[in-house]
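Here the complex is missing one protein chain, while the rest keep their positions.
Order as written gives the chain letters A and B; numbering starts at 1 within each chain.
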Amino acid sequence: MSTMRHTDPVLPVLEARGLRLHLADRAGARWFRKAPRLEILRGIDLSVAQGETIGVVGESGSGKTTLGRTLLRLYEPTDGSLRFEGQDITHAREERLRPMRARMQCIFQDPLSSLNPRHRIEDIVAQPLLSFGLVRDRSEARGRARQLLERVQLSQSFALRYPHELSGGQRQRVGIARAIAASPKLVIADEIVSGLDVSTQAQILMLLREIRAETALVFISHDLSVVRALCDRVLVMHRGVVVEQGATDAVFARPEHDYTRDLLASIPLPERDPNWIGSA
Amino acid sequence: MTPPVLLDIDGLRVSVGGRPVLRDVSLQVRSGEIAGLVGESGAGKTMAGRAVLGLLPDAARVLSGEIRFDGTDLLSLKARAREALLGRDIALIPQNPMTALNPVARIGTQIVDGLRMHLGLDRNGARARAVELLQAVHLPDPESLLRRFPHELSGGMRQRVLIASAFSCRPRLVIADEPTTALDVTVQKQCLRLIRELQRQHATAVLFVTHDLGVVAKLCDSVAVMHGGRILEFRSGDDIFRAPRHPYTRALLAATPRFDRPGDTLVPVSAEVLARLQEEVDVYDAAH
Partner (left out) sequence: MRVSPKLGFGLGVYLGLVLLAFGAHWIAPHDPLEQDLLNTFAPPAWRDGGTSTFWLGTDSLGRDILSRLIHGSRVAVTVALIAATCAGILGTVLGLCAGYFGGWVDTVVSRIVDVWMAFPPVLLSIVLAAVLGAGLHTVVIAIVVIDWTRFCRVVRAEVMVQKSRDYVTSALTIGLSPWRILTGEVVPNVVPLLITLFTLEMGIAIVVEAVLSFAGLSVANDDATWGSMIQEGRQFVRQAWWLMVAPMVCIVLSVLAANALGDGLRERFDPLLRRERP
């Protein structure tokens, strides 16, 4: 495995080709019949390189969260291919994926749900270090965890607390610390600033800017303004399809797809514009 | 000529469990205008909206101040008289369209009941009015919609139903508590447009509570910026967005990312600004 760590800079860290995913629609299930299958992802192409930040934007139901989870192989694609650091992981078994998982990490949307309520903060951050065997023992892991907490600007006093005792922004920092603990090559951040106040959001975005040089970052968000502030490239999703992708500046300056234009026109910018709201 | 003040919150002080949550909140909403109440979480904006509706939590105490609606003080009103105002003259558009509708009652029942109670219409009259209302919020096929259950509707449709039912009794004041926060931007824009349209039509006054400076900028005639249970600045929307006066307002604007200005660096509200605000709060609390 160690030979794979020095990835060729031109080779993408992650590459998806024609990725398709079907999931069972439990709500549509009937007795004694198999649940109908819904096509959630309909042929997604995407690649991210080391040091690159790519934004995935879309509204609810666009499949962006599912895409994030498929890229991490939490779902097995029905079709297409997925390569991580050059290796085909499209249908890899969990046993084969497990050692690779150290290098592909995730920051979740709702930190209250993604941090185990019964673990202390330092143990949550130490967990990947222990699990991937990156430290000798628990005390070394805790020491490293405290360094990581410092890195995300959380003071030592948080180490022994429980997630519910923290504010939303602080919890999200813990989520970031855990994700970068094992020095991953790929981080998927799923709507991680959506529930936060603008000021906290700005702090978290600054933090992400610091870590994005070391890793490939897939930033999933519904907020185009946030994506513009952070991402090199952007990918617009609508109903499981990528309707437009390109360099962020180009897409925002000259959106080609109607849906992208519609999205941009719907964002209320904090400036007066009596005509923006329009009439029905 | 400025329209008359319909809602006048004057020096409102509220504490919950002994902790002050509103500190001398004063705010006026004029007939036919939309006033925005904007602030981050914990600023007290939702609490201010609830105080008007008389929906403060049990542990809350009103320490002083008045909430005058068309001249009458809502706080000193008897429970019966205030209930008569709520839903009829003062209505609410709630935050979460997913939980605000009763999941086991049909859409029709929920609207019709309100109309019969507040307007004294008979069943058929109320039903006809409900159809009109759903048409007014541009929902397709209102007749069949009335027979459906909330879970059969999308989030945007549910919020339209809630907007329709808030405006159903031609209220004079609508309190909108983060009504579009849970929605996608495209749907949000439609709902904002709808609120604006209905408000214009009936010259309703709206108190629009939100954390989103963008929404406030696009929608509101006047804007109050809240922090720490205080109103820091309350001016016309044009003034606030042209020349924000309070350092906190300026800091909030600087922290808001804008897709049209990618070059701007995002600056979180600085520690100095927050320290100054905390100091002012401490001074205020010591004096009361």
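As a convention for this text, a contact is a pair of C-beta atoms (placed from the backbone, for glycine too) under 8 Å apart; a residue touches a chain by one contact, two chains touch by 3 or more.
As the structure is a prediction and not an experimental result, all values here were calculated from the model.
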item: Neighbouring shown chains of the undisplayed chain, as defined at the top; value: A
item: Identified contact with the non-displayed chain, of A:84, A:108, A:252 or A:276; value: A:108
item: Which of A:64, A:142 or A:178 contacts the chain that the document leaves out; value: A:178
item: Residue numbers in subunit A that touch the chain omitted from display; value: 69, 72, 74, 98-99, 101-102, 104-106, 108-110, 113-119, 127-128, 131-132, 162, 164-165, 178, 182
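Note that in this section only the chains that are shown with their structure count from here on.
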item: Between subunit A and subunit B, centroid-to-centroid distance (C-alpha), Å; value: 33
item: Subunit A to subunit B touching residues, read off their complex; value: 59-60, 168, 197-203, 205-206, 222-229, 248-249, 252, 262-273, 276-280
item: Of subunit B, residues touching subunit A in the complex; value: 40-41, 138, 155, 184-189, 192-194, 196-197, 211-219, 237-238, 241-242, 251-253, 255-260, 262, 266-269
